[in-house]
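This is the structure, below, for whatever I ask next.
As you look at this complex, bear in mind that one protein chain is not there, while each of the others sits in place.
Right, chain A next:
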Amino acid sequence: MTQLATPPETRPVDDLEPDAPVSAPLWGRGILRKNGAALVVLAVLAVLVIMPMILVLVAAIATEVPRPGNGGLGALTLDNLKVLTSPDAVKGLVNSLILGLGATAIALVIGATLAFICARTDAPWRRFIFFIGMAPVFVPALVGALAWSLLASPSAGFVNIMLADMGLDMTINIYSIPGLIFVLGLFYAPYVFMLVHSSLSMMNADLEEASTVHGASLKTMFRTVTLPLAMPALLGSGILVFALSMENFPVAAVLGNPAGIETLPTYIFRLMGAAPAQANAAAGIAILLTLGLVFVTMGQQWIVNRRKFTTMTGKGARPRQVPLRGWRWPATIFALVYFLLAIALPMGALFLAATQDSPYLYSMSQMFQGGMSFDNIVKVASAADFQKALVNSVVVAVVAAFAGTTISFSASYIRYRTKSRLGALLEQIATAPLAIPSIVLGMGILWTWLSLPIPIYGTLIILAVACVAVALPQGYRSISSSMLQLHSDLEDSAVMLGARRSRAIVNVTVPLMRVGIVSTFLLLLMLAMRELSASLFLFTSDTRILSILVFDNFENGQTAVAASISVLFVLVIAVLAVLAQLAGNREKKQLAEASDSGTNSL
């Protein structure tokens, strides 16, 4: 989700200004030959992203939505938009904004503090702190919310039972606005951590040393040099968390529903699921939510672009470390507490719930009176619907990762390696889903494929399509960063030696980008495995995936089953994360080797 700073277009500067008007010879004649591939990719992206958004837009002012067997939209009307002024919509919007702001504040405090401790202090166990800062990103928000509802539901949460056991007249109610803010902030803190940590550790030490050389104290240096340099990362990640929290569905659904707290995404879900469905009204709300997100994302782009001057290099001396003295251990303990809240307690709670015989727990002592068994997990793992969902998830994720990598590669190639004027447009469309809430994109994709004469609704393919569309920005950025590191001369030289362009791509570019391609594939695989929001309207009883299965079981009160599946779900994702990590390490090694051999010594 990080913003990739694209290099400015460089062009030789000349001291003579051209004075003749520019004609465009060959443009008309060559248009198809030059842009054939670009037009194909454009068509694919249009079906993936543009058409769904247009359908949502039109559905908001129409009387019908496409349904199985009827792809039409009915007549046009402005009646749906009345929903925007309804008390429910206003309340949803206000709740979404409160959650967004609150979660951003918490995520910023946790993420930036951890990043600072890890990157710039002498606190002990900094490598482990790095792991702590990253790890929660691999816990799907749905699983995190489920775990915290097990921990702190007012009636049966483990923490509350423990408090009661200790004789304390106190309950922690996670089913509340502060509870939701807490969980969102907790699980989105890693995004802040990643951006701020890389900004702090990549910062050129010379810049800071220059300030101390000129007489600044450590404190002044941080205030006048370090903080301003880290500001784009702070602002950028803050806005990202705000957007993610606004559009988040699973946390609001799992923790908000029991208390009747509704956000815009859950309101959309309720309207879509109502009998009779109020899909056109849902589309109206979807437009509202998307506009908000577009606005916020534009703010982020603006900050990122405006602050391009803070070019940082990984070269030079290590950045300065701040001696914490008496605060060394408290700093590490802060990190450990975060680990406890974001990983240890939630995973422990899921594990406990999955291994409990009895669905009801009255006291912690009951837990250790032989009530523990793996029967539940085994039973769930061997149940037909779990196995089917697992297979479905894997199929969807593999297909989505494969298609997503291919599409990302093609779009990125056209953008960075050809002179096609469509390149910039392709990039904009490929990164647009950042500003589109997943749940809205899911609606649009549903209607798109119901109105197209290709019958993939009800199959796994439509789920894969949704996963591709939602994760397109991440895939595109990941492949582009790899593409930009590879000099185009490498491929051109194969063409000069007689290879056709396509052959040169296969023989040179793809093998040299292999590691980047593999890590993009694994990233998309992982994102597709976690995906819930976009799939909500697309699955059928035959095509349930793991995240849907967890959500369904939770909705039906099968908490232990949901917990068991979650445990297995997290295991699968952990395996993928380790694979991605290994691939990343190999890439680093390869890059290091390549730069070693690039020196000029004979």
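Here is the rule we use: a contact is a pair of C-beta atoms (placed from the backbone, for glycine too) under 8 Å apart; a residue touches a chain by one contact, two chains touch by 3 or more; residues count from 1.
Criterion: contacts and distances are computed from a predicted model.
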item	value
"Iron(III) transport system ATP-binding protein", "YeeE/YedE family protein", "Sulfurtransferase TusA family protein" or "NADH-quinone oxidoreductase subunit N" - which is the UniProt name of the missing chain	"Iron(III) transport system ATP-binding protein"
Listed residues A:156, A:456 or A:495, member touching the removed chain	A:495
Option from A:512, A:529, A:549 or A:580 whose C-beta touches the chain left out	A:512
Residue ranges of chain A at the interface with the undisplayed chain	11-16, 18-20, 22-26, 29-30, 419, 487, 489-490, 492-501, 503, 507-508, 511-512, 593-594, 597-602
